[in-house]
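Shown here: the complex without one of its protein chains, the others still in place.
Moving on to chain A:
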Amino acid sequence: MTPLLEVQGLRVTFGTTEAVRGASLSVLKGETHCLVGESGCGKSVTSLAIMGLLARGGRRQAEVLRFAGQEIGGLGERAMSRLRGDRMAMIFQEPMTSLNPAYTVGSQMTEVLRRHRGTPRAQAVDRAAELLGRVGITAPGLRLGQFPHQLSGGLRQRVMIAMALMCDPELLIADEPTTALDVTVQAQILRLLEGLRRDLGLGVLLITHDLGVVARIADRVSVMYAGEVVESAPTAQLFGDPQHPYTRGLLACVPVPGKVKRGDPLGSIPGVVPRIPPGFAGCAFRDRCDHAQPACAGAIPRRAAAPGHEVLCTLQPGWAGRQAA
């Protein structure tokens, strides 16, 4: 099956800083792919680079950047802007800053359709009301006439999602869509995304720092560290048999009720995320890694630990299991 989105060897630089250093990932139709990592790892920049939305000064290079079988790396700004909001849509963390405070929900939602499709106003309003209902908003008619500040955070995020769906996109990129929300609302929004993926066959690329979200919603996970995808696997495989020392460290840091006794220390990763100088070689995690060896300063092999499970590390796949035995 051709992936809906295929990215290989993506590099993004801002001046001499390399934010993304050769990342590869793919999203299938009807699949949720989670890109997980800590702040500064390059996950948001990756998503913006895919959409062609890098801030001024950002430069993108990619060996392959294909959407629905078509290479989009070479498309100009006009062609990209026809795709964006139409066949590929994006939602962001803070809906308050992505919605225009001066326009009603209705006028912002219908603008998408009128611009991309030239749909008449009345028809666009019907479509907006239908989608507000679809994302679980009661009284869509009332909400269409309201301004963003009159809505709660959860409602605003629902409006953002409905707006992203206006043109029936095939790919939805969601950058930390629930991070600013309360836990109860987070669960509702994630259930909504899950339902849309299932019912509409959307491909979803979800960017998050939260391993709990990843475990519950992803079909496939890619773990990013310092601009590289260090491990990628089907979700159950990644959580059941994590291979990269960074993935393992990250999982040990998450407090889980009943797992670590109160008063016992949580697992933690020593040190801080390094700054990557130009021309850096080897594994970026080696200074924080308990298993670092001289080979980690050289070229790092990308190995298959299991079907569909790739890891960027000098350790042989299965090292962790043997160590425990």
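Here is the rule we go by: contacts are C-beta pairs under 8 Å (C-beta built on N, C-alpha and C of every residue); 3 or more make two chains touch, one makes a residue touch a chain; residues count from 1.
In this text, contacts and distances are computed from a predicted model.
> Which choice in "Xanthine dehydrogenase family protein subunit M", "ATP-binding cassette domain-containing protein", "Lactate utilization protein" or "Acetolactate synthase" gives the name that UniProt lists for the one chain left out?
When "Xanthine dehydrogenase family protein subunit M", "ATP-binding cassette domain-containing protein", "Lactate utilization protein" or "Acetolactate synthase" are compared with UniProt, the left-out chain turns out to be "ATP-binding cassette domain-containing protein".
> Tell me which residue among A:Leu155, A:Leu205, A:Met224 or A:Cys289 touches the hidden chain in the full complex.
Selected residue, touching the omitted chain: A:Leu155.
> From the listed residues A:Pro255, A:Pro294 or A:Pro307, report the one that touches the chain absent from this view.
Per the contact definition at the top, the residue touching the missing chain is A:Pro255.
> Tell me which of A:Val213, A:Cys283 or A:Cys296 is the one touching the absent chain.
Within the whole complex, the residue contacting the unshown chain is A:Val213.
> Considering the entire assembly, which residues of chain A contact the chain that has been omitted?
38-39, 136-138, 152-155, 182-188, 190-191, 194, 209-218, 235-236, 239-240, 249-258, 260, 262-263, 265-269, 272-273
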